[in-house]
Each structure stands twice: as structure tokens, then as C-alpha cells.
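A single protein chain has been omitted; all remaining protein chains appear in their positions.
Coming up: subunit A.
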Amino acid sequence: MTVREWFSNRIRNDVRTVVQKPAEWREDVAYTVDGMRRGTIDPLDVAKTVLATLATIVFVFVLLIPVYWIFIIALQGEGATLYSTDSAGLIPSQFDPAAFVWVIGDIAIPGAIVGITIPFTDVEFYISWPRIVFLDASNYVDSTSDFPRYFRNSMFISFWTVVFAMLMIVPAAYAFSRREFAGRMKLLYGYILFTQVGAGLGIASVIALYTIFSSMGVTNNRLVLSFYYAAMAVPFNTWLLKTYMDSIPTSLEEAAIMDGASPFRVAWEVVLPLAKPGIATIFIFIFLVGWMEFIIAQLILSPEHYTLPVGLFSLIDEHNVPWGQFSAFALVYASPVVFIYMFAQRYIEDGFSFGGTKG
């Protein structure tokens, strides 16, 4: 099963569950009403349940009001502000997608001229196409944001973070899961400890980190930042992938060894393909490290290399926050993360069972 199939299966299951739910609920309600009519179900009991459920729904809504609020502000266009009654309430007074257009800017395929020379001949030809514009932002807003640039920086950093981290984590997780070596358990306990205290220690050593980066002349270097993120992602993700690999039965590997495969081939052609879902999970986690980190990034990057979180924060001026623009920017930045988390939630909950270190 490829990773794509695995993911699409999961998504299909989730969607099917969501679609089928209303029908199930209708049946439940019908059953309850029927029961009450026949007197087998106590109406008082039903009333209690309904009230409790409604109260909980209201409670959940109140708890998530900040997110709802920012959504409402973003929908009311660029000029939304907290200084007038028009746009600051919980019920939107108008809908205007301008703020989102401001964030995303033009949607277009850039025009280009590509010259192609056929080797060893003098034949040369050019292909050119004009700029194909799907959405011209200037029709709606005066200026556009730096979101595309921040987005490219974030993608660049997250990409290299994933590359560096995978190179370090996958072999290590394999060794932890399948091999015996001196200090294995101690190292593993150390890693688990640092998943919890690592972030705090990282912030505490921020002065030294900045000094080191400056002294070596590598501030504003996106690759160095990626490597730093990758290194910080090692403990948690090694542990997570190791736990996943532990759940893969060893019988297939034993068969491969019986057939005379070298240890390298067993690892590469048997264990790794089976561990793909686990690798996909840590891929997400590692990618998000670079996507969300703010403190170090704002300390060492210059404006031309700002990532999305730093760019978001730079929108805030102490006295005058453009709330409409800010909200739209923040939502576009955060929404992929939310979808990923909703999907990955079952693994997060599993990850908190502390049986993961046995063996």
C-alpha cells in the first residue's frame, strides 16, 4: 500500500463517516421519540441529555470565540478595525473578500521566454508565453501583501528542515527499534526527557545561539536555520518513528534474512516501505516545526528572508493594527496547520500513551 493510497483511504473513511452521521442521528432521534411515545424511555432523562448536549455546544462555541471572531473580521474586508462598531462585533455587518485578495495577491502563471538549443547543431528556438492571469489583485485592492515572499521562505526552510531531519531520524529510529547497542535505553529515555524540556532550554540559550550564529557570520542564512530546526526535531520524532517501527511485525524481516538478504537490504526494502505511514506522520511534524517557529527566526533573519510567522508579527504596529488584513493573513497562514492536525489527531492521542519505551 503506498502512502498516497493509505492517506486517501483515511480521508475517504473520514468523509464517509461525516456524510453518514446525519442519517444515524435521525435514526437515533426517531428511536428515542418512539421510545418516549411507548413509555419505555423516560422523557425527563431525554430532556436532561438534550439540555446537557446543547449546553456543551454553547460552551464549545464560547471557548472558540477568538477563532470565530478573527474569521468574522477577516471577512469584512481590508478596513475592518476595532475602533468602530461596524466591523468588530460577532455578527458580520458586511462581506468583502478584499482582505484575502490583499494577502494572496495576483493568481497568475508568470510569463517567460525559454530558449532551447539542440546540441551540436545551430538550431535554436524559443518558446514564450504571456503572463496568464486568473485573478488580478489590483482590480480589488490598492496594494498586495508580502505573503507570497514569506510563503516561499517558509517553504524553503521547511523543505530543507525535512530533508536534514529525515536523514538523521530515519536511520536512528531503525537502529533504536531493531538493533541492540550500548546505551540504547539511556539514550531513548534522554530523548523522551528532551521532548518535554527541550523547548524551554532552547529559549534559555537564545542569547548564546544568537552570539554563535553572529560570530560565525551565518545569521540570515536559511539553510543554517533549517539545520537548527532539524536538530531540534530529532528527539521527539526519533521516538515517534521508533514507536511506529516497533509495531511492525518482525516476521517479514526474518523471512528476508532467511532468503539471504543483507541487513542493508532488509532495512531498505522491507522495514522502510512498511514504515511509510509513520514516516509520513513525522514528515508532517517536522514540516510544521519550520512553519511555526517564531522566536529564533525573528532574531536571526532579515526582512528579505522573513518566514510566515515573522511576517505575520511584522504586520502589527504597536498603535495601529490593520485588523482586516492581519486576520486574513493569519487565517491563510494557519488553516493548513489546522487541517493537518485534525487529520493527525488520532496519532497525537496515541502518542501520549507512555508505553512507547518498552523493549
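Some points to look at:
Definition applied: contacts are C-beta pairs under 8 Å (C-beta built on N, C-alpha and C of every residue); 3 or more make two chains touch, one makes a residue touch a chain; residues count from 1.
We adopt the following convention: contacts and distances are computed from a predicted model.
Per the UniProt record, the absent chain's protein name among "Ferrous iron transport protein B", "Acetolactate synthase small subunit", "NADH-ubiquinone oxidoreductase" or "Carbohydrate ABC transporter membrane protein 1, cut1 family" is "Carbohydrate ABC transporter membrane protein 1, cut1 family". Only one residue in the set A:Met36, A:Ala175, A:Ile257 or A:Leu274 touches the chain that does not appear here, and it is A:Ala175. Across the entire complex, the residue among A:Ala52, A:Val163, A:Leu223 or A:Ala255 in touch with the chain not shown is A:Ala52. Contacts to the hidden chain, counted on subunit A, fall at residues 48-49, 52-53, 56-57, 59-60, 63-67, 69-70, 81-85, 88-89, 164, 167-169, 171-172, 174-176, 179-184, 187, 189, 192, 194, 196-212, 214-217, 219, 227-228, 230-232, 234-235, 238, 262, 264-265, 268-269, 291-292, 294-295, 299, 309, 312-313, 316, 321, 323, 326, 330, 333-334, 337-338, 340-342, 345, 348-349, 352-358.
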